[in-house]
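For this view, one protein chain was removed and the others were kept in their places.
In this document, chain identifiers A, B and C correspond to the written order of the chains, with residue numbering beginning at 1 in each.
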Amino acid sequence: MTEVMEFWNAFRPALGSALVLVGAVLAVIGTVGVLRFPDFYTRLHAASVTDTAAATLAIVGMALLAPSLAIVVKLAVVWLFLFLTGPTSSHALANAAHTAGLQPMIGRLGEDDGGSQ
Amino acid sequence: MTGFEGATLAIDLLNITLLTILFVVAIAIARLRSLFAIVMLSGIYSLVSATWFVALDAVDVAFTEAAVGAGISTALFLGAMVLTSRTAKAEKGATKIVPLLVVIATGAMLIYATIDLPGFGDPNSPANTGVGVDFLERTYPEIAIPNVVTAVLASYRGFDTLGEVGVVFAAGLAVTLLLGFGERSLGATVRREDRESTPNKDETES
Amino acid sequence: MIGVAALALIIAIALMLVRALSGPTLYDRVLAVNSLGTKIILLLGVIGFLTGRPDFLDISILYALINFVATIAILKFFRYRSFQVSLTRRDRGGSQ
Partner (left out) sequence: MGYFLGLITVLIALWLGLSWDYSLKPVIASLGAVSIVLSAVLAYRFDILDREGSPYGRLIQLMGYWLWLIVEIFKANWVVIKACLRSTLDINPALVKVKTGCESDLARTVFANSITLTPGTVSVEIEGDKILVHALYEEAAGPGAFDEMDRRSREASDGRRKS
């Protein structure tokens, strides 16, 4: 049992840093999507990658790096807030844009226009 | 102090990038004419500067900046925007040059003043040798609050803080009265909504 | 490695700034501010770990709350010109 704990304690910081790094890279990917996608509604989808996967991975990684339980609790609270408020603000944004009459692009897009216009 | 290898380098790079972002946002705020975009960008500005304060170890300032700069002032700017127009007028001629000169002169003076400052975290600087050490030693046994800044603000100079809170409260009250977040604007909104169901003027901006 | 993560996050912030600066509609800007807020929440935590003082997570929590309230306030404002109107439809009373 002690060997398992020792291995875990040696392995934990590396795993935590790796998860934080993966989360940060996912945030960059989501941002690239926000820059590339053609209209507001599709950008909303790309932004939600940051809100969900990137935030979860980075926070789990930080929890593995955390020196004490108090910090894990705080990270859990941050994660909970993000997951409770994220969809609400996304929905409010989409709803406000739709109510104001912003029409989404429908149908297959791509091939001809590749950049963010 | 630093928890990981290479942390100092990363923090230096972080400081430089954050300052660059602040610079870009400030230039954009000065150049843009759409007031809504300016309000959004000023929210981003105070948010990024709050992050920068954290990187500089000034956590309490960062707290204030995040709460007041990014939260309250964005709302107040939006409230003020309703009373004015949507786009700013372009300045012309001398009004463009004079503020720039003033800002450059002030910045030069500030940079000149930093030459005299002691190094960052210097243990022999006046702030760290005089009364500061005394506060650090006595605060926790006397007041039992771990954060020294909070203890000084709320206890040692509590009356001063009380006066400040009174001033801020009066200012907030005055702003609320002037902008009319209360019944007046609510009534106006309801009346306007009866006339037209959805606002359609605002979905795009120039 | 965690320093690299911080730099990657700040690159994401800088890229998102491009969207906030250029965003054609108002909603793109609000989206950019909201998403930038999420990244800064993560960055604040990472900076805390980088400097070895993760107690700074309090600011992350504060900012998570302020980001949400500010987004809702901005949207509400642009729909109704006031902070005191409920965002839900008025003609349809929700079943309790």
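We take it that contacts are C-beta pairs under 8 Å (C-beta built on N, C-alpha and C of every residue); 3 or more make two chains touch, one makes a residue touch a chain.
Since the model is a prediction, treat every value here as computed from it, not as a measurement.
Participant: Among A:67, A:87 or A:101, choose the residue that contacts the chain missing from this document, as touch is defined above.
Facilitator: A:87
Participant: To test your reading of the contact rule: which positions on chain B touch the chain that is missing from view?
Facilitator: 143-145
Participant: Applying the definition given at the start, please give the residues of chain A touching the unseen chain.
Facilitator: Contacting residues on chain A, toward the hidden partner: 26, 29-30, 32-33, 36-39, 41-42, 44-46, 48-49, 51-53, 56, 70, 73-74, 76-77, 83, 86-88, 90-91, 94-95, 98-99, 104-111, 113-114.
FYI, only the chains that are shown with their structure count from here on.
Participant: If you average all the Cα positions, which chain's own average lands nearest?
Facilitator: Central chain: C.
Participant: Can you give the whole-Å distance between the Cα centres of chain B and chain C?
Facilitator: Between these chains, centre-to-centre, one finds 16 Å.
Participant: Can you check how far apart chain A and chain C are, centre to centre, with Cα atoms defining each centre and the answer in Å?
Facilitator: A distance of 12 Å separates the two centres.
Participant: Can you give the whole-Å distance between the Cα centres of chain A and chain B?
Facilitator: Whole-Å distance between the two chain centres: 27.
Participant: Chain A: which residues touch two or more other chains?
Facilitator: Expected reply: 17, 97, 99-100, 102.
Participant: Can you list the residues of chain C that touch 2 or more other chains?
Facilitator: Only 1-2, 4, 6, 25, 27, 30, 32, 49, 58, 67, 78-79 qualify.
Participant: Can you name the residues of chain A that touch chain C in the complex?
Facilitator: 14, 17-18, 20-21, 23-25, 27-28, 30-32, 34-35, 40, 43-44, 47, 50-51, 54-55, 58-59, 62, 65-67, 71, 74-75, 77-78, 81-82, 85-86, 88-89, 92-93, 96-97, 99-100, 102
Participant: Over in the complex, which chain B residues touch chain C? Could you list them?
Facilitator: 1-4, 6-7, 9-11, 13-14, 17-18, 20-21, 24-25, 28, 36-37, 40-41, 43-44, 47-48, 50-51, 54-55, 57, 59, 62-63, 66-67, 70-71, 74-75, 78-79, 82, 181-182, 185-186, 188-189, 192-193, 199, 202-205
Participant: So in the complex, which bits of chain C are touching chain A?
Facilitator: Residue list for chain C touching chain A: 1-2, 4-6, 8-9, 11-12, 15-16, 18-19, 25, 27-28, 30-32, 34-35, 38-39, 41-42, 45-46, 49, 54-55, 57-58, 60-61, 64-65, 67-68, 71-72, 75, 78-79, 87.
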